[in-house]
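Only one protein chain is missing from this complex, and each of the others stays in its spot.
Now for chain A:
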């Protein structure tokens, strides 16, 4: 009979063998982790790649998949190169791109990112530094890129990590039919908006709701709801030095304003995400909705909307002592080159192509693209006025001004999670507005040092 592998009892030799095995595993862990992230060759800023026959793999935000189909056709026609598009839900985009590089898979050449993830991607070695490439390619015409979004979307630690692709902002949609029925004016302040919400919800006795408060506990939903009021009341997330300013009177007033609106909102705010909010507005059930600019296309589409020609938009209202309207950079996407790409020059060429004036206008012209202006010239282009219709002036005003920029450093995902967790507790009535924001402020200070 052969020797048993395992014997009852423990000998010194067994302990030594076990310790050696564990030690080897422990040593292998970092090695395995490190070998996953081996970068490809550095990007040649002046490289002129032959794109004919090349296929670039592109990770994109799912709602923008249509935009990339448009780009794929025009890129192929101009260069002979094709795109292999992988759409991913907006809230999984950052994790997917980080894991792609961290695991060493390197499945993507071009990465679309929400600008809040810029610091995470740049500091994590996921994005290629494009500073030299942008300098070496003056035809990118960076002077035409909207100043309000160019730096927030691409600049981290003095270097450029991408080019803007979709200049997202929120505007306030309202149902003109309901506003007329209840003799209300278009809301110019958050106080107007709250008063309208209360009147419509009370007077319609449950048939309609005066406002939709999107309060699902994820940054891109509840974070936007708070940011829209924060900018309206003249508050900011961070000061010029990058320190949190969330315990300010403006921030507290902004949160109080949204908490005041909650009882009159579509039930119930903490449950309300895009899949509840959009049908409620498009069916005429709810009267006010803060949403992205491209929603105007859907609101005018009879296939999706029962409020065709019964809606209008205003810039995000002001509140408190602030009288200067501004918008918030809610969402907003840029394109960068993966450090693991084996075709970095080709990938950079595509990023440049996608951010060009011609392509931005082509995107705007197609209502299915879901894209917004990224260039100053686009805001004055006839195609923008035609596509955005009544929303055009409001969008242009927001993007030309000084919008609220969200945190975009390496700690941003954590900061925003803390923010929405505490906001949700305030919505539940477990803490007051000031207490909520003082807790967030303190947590942010601790994280940012």
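Brief remarks on what is shown
In the analysis below, contacts are C-beta pairs under 8 Å (C-beta built on N, C-alpha and C of every residue); 3 or more make two chains touch, one makes a residue touch a chain; residues count from 1.
Methods note: contacts and distances are computed from a predicted model.
For the chain that is left out, the UniProt protein name among "Spore germination protein KC", "SprT-like family protein", "Carbohydrate ABC transporter membrane protein 1, CUT1 family" or "Peptidase" is "Carbohydrate ABC transporter membrane protein 1, CUT1 family". In the complete complex, the hidden chain is touched by one of A:243, A:358, A:390 or A:430, namely A:430. Contact with the chain not shown here comes from a single listed residue; of A:45, A:87, A:125 or A:401, that residue is A:125. From the options A:86, A:102 or A:377, the residue with contact to the chain not on display is A:102.
The chain not shown here touches chain A at positions 1-9, 21-22, 25-26, 28-30, 33, 91, 94-95, 98-99, 101-102, 120-121, 123-126, 216-218, 266-268, 270-271, 276, 279-280, 285, 410, 413-414, 417, 421, 424-425, 427-428, 430.
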